[in-house]
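Got a structure for you, questions after.
For this view, one protein chain was removed and the others were kept in their places.
Let's turn to chain A:
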Amino acid sequence: MEKNSTKAMIITLATIGIISAILLTFVYQWTIPYIEANQEETRRIAINEVLPTAEEINQVERESQIFYEGYDSSGNRVGMAYQHSGGGYNGPIELMIGVDLEAEEIIRISILNHQETPGLGARITEEEYKSNFAGKPFGDYEVVKTPPSKTMEVQAVAGATISSANTTRIVEEAVSMINNAYGGGS
């Protein structure tokens, strides 16, 4: 068979493709349990962070969204956690938000995944920024560059206004998703 014939080319590429696919199937099957366990673990830590008083977490599905209801040891619902994502400065930001439905307040937020600039936007994962949302009532927030003077103000991370504003918007969206699913909270 001539080396550069069309047949030879097709056979070569098909063979490499098939061998590659077989090898990657094994790699996939080997790694996927670890990958899923990692994601599960990240989610569990995040839920614990945003619902610190919850002893037991129940996963519920409402309006085709997954919510995590947190209960304390005596069976009272202490809060709800919800995972939401949106665009950041460099890529998607994925966060977990914990809310108190009765008080209509955010308890805490936790950043699961992000690709923001290290040293700048990446500081949305630090307590200084996240604490902005602790105890905030539901509603629309305003991102400001100075220490907040009103309840609905959120202080941006210095030098990372876009990351801060986008995270704030994701939080607002998450709150309205929860509100929709749980009938406006009232």
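We take it that contacts are C-beta pairs under 8 Å (C-beta built on N, C-alpha and C of every residue); 3 or more make two chains touch, one makes a residue touch a chain; residues count from 1.
Methods note: contacts and distances are computed from a predicted model.
Visitor: There's a gap in the complex where one chain should be. From "ECF transporter S component", "Sensor histidine kinase", "Methylamine utilisation protein MauE domain-containing protein" or "Ion-translocating oxidoreductase complex subunit E", what does UniProt name that chain?
Guide: UniProt protein name of the non-displayed chain: "Ion-translocating oxidoreductase complex subunit E".
Visitor: In the complete assembly, which of A:Leu13, A:Val60 or A:Met152 touches the absent chain?
Guide: A:Leu13
Visitor: May I ask which residue of A:Asn113, A:Thr161 or A:Ser176 touches the chain that does not appear here?
Guide: A:Asn113
Visitor: Please output the residues of chain A touching the missing chain, sorted low to high.
Guide: Residues 3-5, 8-9, 12-13, 16-17, 20, 23-24, 27-28, 30-32, 34-35, 38, 42, 91, 113, 115, 117-120, 159 of chain A touch the chain that is not shown.
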